[in-house]
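Here the complex is missing one protein chain, while the rest keep their positions.
Every chain is named by a letter (A, B and C) in the order it is written, and numbering of its residues begins at 1.
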Amino acid sequence: MARKIRIGMVGGGRGAFIGGVHRIAAAIDGEIELVGGAFSSTPEKSKASGEDLMLDPARCYGDFKEMIQKEKRRKDRMDAISIVTPNHMHFAPAKMALENGFHVICDKPVTFTLSEARKLKDIVEKTGLTFALTHNYTGYPMIKQARSMIQAGAIGNIRKVIVEYPQGWLSFPEEQKGTNKQAEWRTDPKRSGIAGAVGDIGTHAENLAEYVTGLKITELCADVSTFVEGRLLDDDANVLLHFDNGAKGILTCSQIANGEQNGLNIRVYGELGSLHWHQETPQYLKHKSIDGQRIFEPSVGDLYEAAKVSSRIPFGHPEGYLEAFANIYKNFARTVRKRMNGETPNEFDLDFPTIDDGIRGMQFVETVIASGKSSSKWVKFKS
Amino acid sequence: MARKIRIGMVGGGRGAFIGGVHRIAAAIDGEIELVGGAFSSTPEKSKASGEDLMLDPARCYGDFKEMIQKEKRRKDRMDAISIVTPNHMHFAPAKMALENGFHVICDKPVTFTLSEARKLKDIVEKTGLTFALTHNYTGYPMIKQARSMIQAGAIGNIRKVIVEYPQGWLSFPEEQKGTNKQAEWRTDPKRSGIAGAVGDIGTHAENLAEYVTGLKITELCADVSTFVEGRLLDDDANVLLHFDNGAKGILTCSQIANGEQNGLNIRVYGELGSLHWHQETPQYLKHKSIDGQRIFEPSVGDLYEAAKVSSRIPFGHPEGYLEAFANIYKNFARTVRKRMNGETPNEFDLDFPTIDDGIRGMQFVETVIASGKSSSKWVKFKS
Amino acid sequence: MARKIRIGMVGGGRGAFIGGVHRIAAAIDGEIELVGGAFSSTPEKSKASGEDLMLDPARCYGDFKEMIQKEKRRKDRMDAISIVTPNHMHFAPAKMALENGFHVICDKPVTFTLSEARKLKDIVEKTGLTFALTHNYTGYPMIKQARSMIQAGAIGNIRKVIVEYPQGWLSFPEEQKGTNKQAEWRTDPKRSGIAGAVGDIGTHAENLAEYVTGLKITELCADVSTFVEGRLLDDDANVLLHFDNGAKGILTCSQIANGEQNGLNIRVYGELGSLHWHQETPQYLKHKSIDGQRIFEPSVGDLYEAAKVSSRIPFGHPEGYLEAFANIYKNFARTVRKRMNGETPNEFDLDFPTIDDGIRGMQFVETVIASGKSSSKWVKFKS
Partner (left out) sequence: MARKIRIGMVGGGRGAFIGGVHRIAAAIDGEIELVGGAFSSTPEKSKASGEDLMLDPARCYGDFKEMIQKEKRRKDRMDAISIVTPNHMHFAPAKMALENGFHVICDKPVTFTLSEARKLKDIVEKTGLTFALTHNYTGYPMIKQARSMIQAGAIGNIRKVIVEYPQGWLSFPEEQKGTNKQAEWRTDPKRSGIAGAVGDIGTHAENLAEYVTGLKITELCADVSTFVEGRLLDDDANVLLHFDNGAKGILTCSQIANGEQNGLNIRVYGELGSLHWHQETPQYLKHKSIDGQRIFEPSVGDLYEAAKVSSRIPFGHPEGYLEAFANIYKNFARTVRKRMNGETPNEFDLDFPTIDDGIRGMQFVETVIASGKSSSKWVKFKS
């Protein structure tokens, strides 16, 4: 009989940001129950965070190791672990969770280095467990509609792709003020890795472009910058792209685009027409061609199944970021449940980013940073 | 110590629409636990619905009476009842729940008739329990920003209010096809009461206008129509409004505005400027004046506290209908929890519609329908 | 052989506003030559204005009577007179021009009173000359597309029409400051007639609604207000409409809608879909139905001929207010030229408002003002 998937969380204690988002995303569809966690590397803080969340204190642990060891022995043990720590603390809990029989859902980028990502893939494959990566922007219904339209040939062979992720919140040296934890770890090479904006949001843009178009980037030419004095990692990058079908593209990401919020957007131009989508008004997908412009919206008119199953409410009632994020969790939960029950997940259940997306993201980061330092025009994006 | 508020649901079984919305709204903030319900008047269907929701079968009841009686005796009894049935089945479960010590959160319009609404108010007052009405559109952060700005005098004395709720989904005789349950009960006088569009969505427009402006409608002049042949209730109304400060207004609601989805929108013109909001892009509040146009968005710049506490995620990440709805549930849960703990809810906890809004909505319905039949120009809106 | 139509202007001297608009509108298509005028009732000012315009001083006259008498005797005499004075000075020059063989193009509303308008119609009919009224908003290409689509049945039988003309420029008592000539005459009963906003912009809304839909208003219920203290005419009106096919509607016009500019807009709902147009982004016509939303734009895709002949440049290059205004002048010029050459104008040449539109506008003004004072709900709009 069906039951809710029980998860525990690593990270996401008081003062964190993305942990709260994951919790809402997990809660929305009523398919997952958060039963405990190791919310902080400081045991007291972990306990206090669990109390804030009105969880059973017995299942709020001092660290992820304790959690995994103790949960493993419970009859009502967690089914899966959600990892929402900074990048440098993804690999260890993911490895241990998988090796102890827990499915994993993990924030992006998947690991601190490409090499860790490759090791993680081996573990996922060896254990046969489910691993999901929260490239949450692919969870939007109209992104799924765009992808389905492209697969069905609605805009013909793709010629040009423009994908942008402009933010402005690091226009000033926030990380030097001592009050902005998010800014601190995201600009710290010890916690974020070799890239700043490129890793934090450039990977979302790369993932979105490849998800929507079904194409792969084969080489790129990057202009990587750090505008804010004293900052240790990049805060802006402009990148020319070549895709495997001959299409050309531009990817730009920035955290110093003052006035921008989370302006992720994509335009895909094919021989027969184009598709246009902007994350800040995610309910609209524009289809433009020589015949004019049509706007697609969730639940309006005839949509592809992948779009339909991704929205919950009648047309004109906007769903947003949290619901898109929840689609990753919902599909992860359904896949985990079916696999636990010996059933086969269908294509919609399986519609979430995997370890392969994680590896591709890490390769993207390494290629862009290398290109930024190179005087050669094109640098290969090896897969 | 804090714990989640336990709720049970009346209605919202298989095939229902608004029940699922209430469940998501209740789940989002992790402050409420749905522990059971009487999801259908057919006991088997109620049980089956509970199974779909992965709830404890022992707490999925055959009808609301059974639920209230049995829950009352449990140690871990429900704290509150959520009522999501059609209009004619609001009063009985609300009354019984309150009289047995359960708080109530109820879909709108509050009851089938104004007289029922008045009786319910007496019961709420007598029991001292918390009663919330889900006029969910007032839950949007930018609506709260608008209200706060008006209270602070940002647009001066209000002169004109235009509020619209156009829908198009009843442009055709959906209720005569035998396949659309939502259309059937919403156009059926036995289940909806004396009004169709006026009760279903006109009341949302009325509630929004009064909530945002802080004004009260004093008289109105309505042109009420039924465009679809064979339909038993109104499907369109155009109404001139007079407010208690001398402001004039227009309210229009329609379910035959073909091509419209849920286009609730409001414009408020004051002596010094105006505010503009549209439900389908709820993240934007436009403030226009002789000096130009400024756009307010959640978490951007300096907002009023009521707006800040109503959003969950960083700017540029749209929250939508479900999150606005969740704000009603969140505030209801916090108020209930504080009252159970002997604490005093603050103004933000108490920011949800009450039985008084419910009575006002029923008066609005009766006044509009009366005016629609009258050859006098103005009909008083008595409070 | 074809030659440019020679016009003279009455009004439009220094300090005027609409005269300059008419001159640009007349110039745009190179079919009309402005050869002189009586630009002011003060002869010196008229001369000085002519000098500003780099016109032949000999053809810049002291008043319209002198102009008509002298031009009549010239070999290269003006073909037509353009009247751009305040409302109370339309009738006399129009009458004299027509009776002396000049075609007339006149600003709206056509006259000071309905009775003058009826007399003018008699003169137009008796002389057989061409009379155009500059209800310029009907000149927009996408308005013509909307009208053609409705004629072709694209949205089916019309059920509901909402037309609005909000302005905010008279939110304060501009006319009492002594520095705003436009505000002064437009709020002065001696120059504007019995109505303020209703005559100045309400007539545009009425004309647009009837032009686009092809329907006629049969009765209305008006709430007419004056919000600014000391103002002598209305500055706001909300009006319920009934149309001759059974459709219902709302017309609202305001000059105290603070923050609005020239927000004329119209929505027409038919059985099968709806059309939406806003003057401030006039290049877009939205067509919405149960199947979704399509946006029509000039020169994009397959448009009706009436829309095609009304734009001049390739898609994506916005034409605006002046070009729409120029369409009235262009069609007037072509009609005049063909009639002078003994040819028959075609339907596109004849696509400009006439004296009949003028009469209807004056009836609208009188009916709205009467309804505003009446306690009866509905007042007949006689034609």
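Methods note: contacts are C-beta pairs under 8 Å (C-beta built on N, C-alpha and C of every residue); 3 or more make two chains touch, one makes a residue touch a chain.
Nothing here was measured: the structure is a model prediction, and the numbers come from that model.
Visitor: For the chain not shown, which residue from A:A48, A:A92, A:L240 or A:A370 touches it across the whole complex?
Guide: Of the candidates A:A48, A:A92, A:L240 or A:A370, A:L240 is in touch with the missing chain.
Visitor: For the chain that's not shown, point to the residue among A:S40, A:T187 or A:T252 touching it.
Guide: Within the whole complex, the residue contacting the unshown chain is A:T252.
Visitor: If I consider the whole complex, including the chain that's not displayed, which of C:D235, C:E260 or C:D351 touches that chain?
Guide: Considering all chains, including the one not shown, the answer is C:E260.
Visitor: State which residues belonging to subunit A touch the missing partner chain.
Guide: 155, 159-160, 162, 166, 168, 171, 221, 223, 225, 227, 236, 238, 240, 242, 248-250, 252, 254, 256-260, 267, 269-274, 287-290, 293, 374-378
Visitor: In the complete complex, which positions of subunit B touch the hidden chain?
Guide: Counting over the whole complex, subunit B touches the hidden chain at residues 290-297, 300-302.
Visitor: Just checking the interface: what residues of subunit C touch the absent partner chain?
Guide: Against the missing chain, subunit C presents residues 1-4, 17, 20-21, 23-24, 27-31, 34, 51, 53-54, 167, 169, 260-263, 279-283, 297, 300, 312-323.
Keep in mind that, in the parts below, only the chains that are shown with their structure count from here on.
Visitor: Validating interface symmetry: for the copies subunit B and subunit C, is the fraction of residue numbers used by both over half? Same or different.
Guide: At the contact between subunit B and subunit C, which are copies of one sequence, the residues are largely the same (over half shared).
Visitor: Averaged over CA atoms, how far is the centre of subunit A from the centre of subunit C? Could you give it in whole Å?
Guide: Those two chain centres are 55 Å apart.
Visitor: Taking each chain's centre as its mean C-alpha position, how far apart are subunit A and subunit B in Å?
Guide: Whole-Å distance between the two chain centres: 34.
Visitor: For subunit B, jot down the residues that touch at least 2 other chains.
Guide: 260
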